[in-house]
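For this view, one protein chain was removed and the others were kept in their places.
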């Protein structure tokens, strides 16, 4: 193998640039040539491909987003698009591929491998909703971004004795809510994986107030319901001076944390090792603090499990 | 004069604690005794008043919010409440007052002065919407908080070629939008003080795209309209992959910037000087980089003017 | 058991307050009473002990340092001091203790347990130099603090084509250097656990320059040598426009990261569980992403191992 390609796909996540850098530098270190593919699978099919050297990835590690750009491209589910992509790879003499993205991106990676193109997937998403990895690239940064906002809102909540409902990202997963809830000292964390009783939450806020607590913070995962809806339902149990904040896309950006840069670097270098060994169709992850890989096929049968012990922990220490 | 009191009123703002600290320390330095009043005018009327010494305000300068808490208390517009407040002040032997807050707070300050209680107002609000001061305490912090979010959103906007509409605070004033717009390199800044043409904004975004620009950022002051509404109207001129973010209450919190701490300290110390000179009914501000004061009465006849030269500047450098 | 105590000892670390909060809240949740002990073992012996309730630990989770203060107190190595400490605990009816600190603190915890006082140790130190835990409370924050400085220095290094030697903390351990080196994209990471050749480092910098690289960053663990000394020795191999920065005590402070707050909360709650089960003489840690405990005695025979795979990783991707 002499040439590999890299693309980022789906929603962008902080640390993607660190992963691209690690793959590129490690591959060149191993004597390979490296090509970047712009705009994910769309750029692959369109042939938006360019040679990268060690300098191309210089001064990128600290930046959020992905300098290879990303794009949604559902058309890649069709065989036709896949074959067109392979044609482009052949034209550039690229023999293997690393794809960084969410679970949608893994389908493409698997298809390419099935067509004979070894492709390795790296979990790049803030949502942490990918099976067989404890953490995805971008999750730690997103949680810390949320936390900064929670700390800020806490200031103003304290000054005015208010209840704040803060809606955070995560799609169907409660991970961002759980981590930022425990770290932010939220009175309640509402996640898709757990039922909740609005009445009990109202009781808890009321109990805190009676005890002299100046504010209540509720972290709501977007997968449960809209924050406005939540606030309205809560309002049926009393007036808690509730204010709503939807953090939105700020959660996707920002300079990646140390941890996201480190695991992105580890996973990127590991992907090159796997390709060097002639492997494909694998998803890289971190489990029990070790870099691992699994068949992508296995991921499709599996389900991501949020760390629900954090839910119970929060109930026992936040009140 | 031997004793002064301090209260914070209206929406909280970063730097209020720095102001409380400066007033307290400066007054003690001048041989005065200092009392804190919790929950603004509500606490004044209720007699929620306590003695502070130099340690009370220790390790507070770096924190957002106000450790004296704040509250809205429209009842203070009634003479009855004002007299009750003065009764409480008399009970504690407090002879003069400093009030930190927005323009609503100044009415109370003026009334108290008219009743014979010298009261000085300090401009504490993130909105910068107070006449006779170029900057309010909290404005610089709020602008930098917005800017951090704009920088984060820029990452993800670039990765995906999107248009972002970011709604910022400011009530009827465009100051936060103007400053964060220029500093954030926003393609458009929409403020209450200036008319705008949705068609021209759409043309500008389109022109940028044609030139290869990866993202467009629009900063929208809350005083104009809701961001969702704006995005909908913009959508009538084309599909710009528009996403909406309403920054909300994060803008009120956070550790104050150096500038907010410095002007809060200058204004706080200056207020004590004024009280020492037997003055009241004055609003402290910063004009042309100098700490000044004006009759509160003059403020009610005046209007705050946002720095609209920033609007023209932005048009000439952001495209 | 009805009453437990908490103290922090040794160098402070971000996240200690989150641990104190979790222990306190969890214990109260379990029906226990909780006492705080100021100034570590010194305060224990002096009887500087006070009752805490759920509010005592409110609004503390986001702050660096330790609100129970810390102190070095070598006298606690003497049996006399230990017995005096137990006398104080008896006086307050405190039946078990949680100690948060570095390895020095664990000796005291073990001695107390041997005297019949169940004591649990939590790893609170930025240095990450404690055996049987992959991460200590405070380490993640310190690494991110270093990283922020590295990113800042990168700006100015690029502008001027310079080589920067950045000395970081870690006592005898290279963990902070390794993590911040990989995350910061440092050309070289110098740690006590690995020999290095100054000539090879000089060659690497020179090779980067010849390739057009604008800056070189070297992260130096304090356990190796002083940065000034390092720069002087490097200077013998050529003029690399070297500048030295010793980050110093900024690394100990700051608001804890999400991860440090979460593991501090997990470990704190776990310590209460252990005490409830009548256990003592244990050190809590996190291994393979799970909260665990080990006999403190075992820790004294063991050695902390830095994640040296990061050293090799860095060599293969930073050049």
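Letters are used for the chains, namely A, B and C, taken in the order the chains are written, and counting of residues starts over at 1 for each.
The rule we apply is simple: contacts are C-beta pairs under 8 Å (C-beta built on N, C-alpha and C of every residue); 3 or more make two chains touch, one makes a residue touch a chain.
Here the structure is a predicted model, which means the values were calculated and not measured.
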Check: shown chains touched by the absent chain are B, C
Of the candidates C:156, C:288 or C:309, the residue in contact with the absent chain is C:156
Which of B:4, B:22 or B:52 touches the missing chain? It is B:22
Out of C:164, C:179 or C:270, the sole contact with the unshown chain comes from C:164
Of C:253, C:268 or C:285, the residue that touches the missing chain is C:253
Checked against the full complex, the residue among C:46, C:71, C:198 or C:297 that touches the missing chain is C:71
Touching the unshown chain, chain B contributes residues 18, 21-22, 25-26, 29, 54-55, 58-59, 61-62, 134, 140, 143-144, 146-147, 151, 154, 158, 179-180, 182-185, 211-214, 255, 257-259, 261-262, 265-266, 268-269, 287-290, 309-310, 313, 316-319
The missing chain sits against chain C at residues 8, 11-12, 14, 63-66, 69-71, 145, 149, 151-161, 164, 214, 243-250, 252-254
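Please note the rule applied: only the chains that are shown with their structure count from here on.
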Contact graph of the chains (line, ring, star, complete, other): line
So, in whole Å, the Cα centroid of chain A is separated from that of chain C by 28
Chain B to chain C, mean C-alpha position gap in Å, rounds to 39
Taking each chain's mean CA coordinate, chain A and chain B are separated, in whole Å, by 35
Residues in chain C with touches to at least two other chains are numbered none
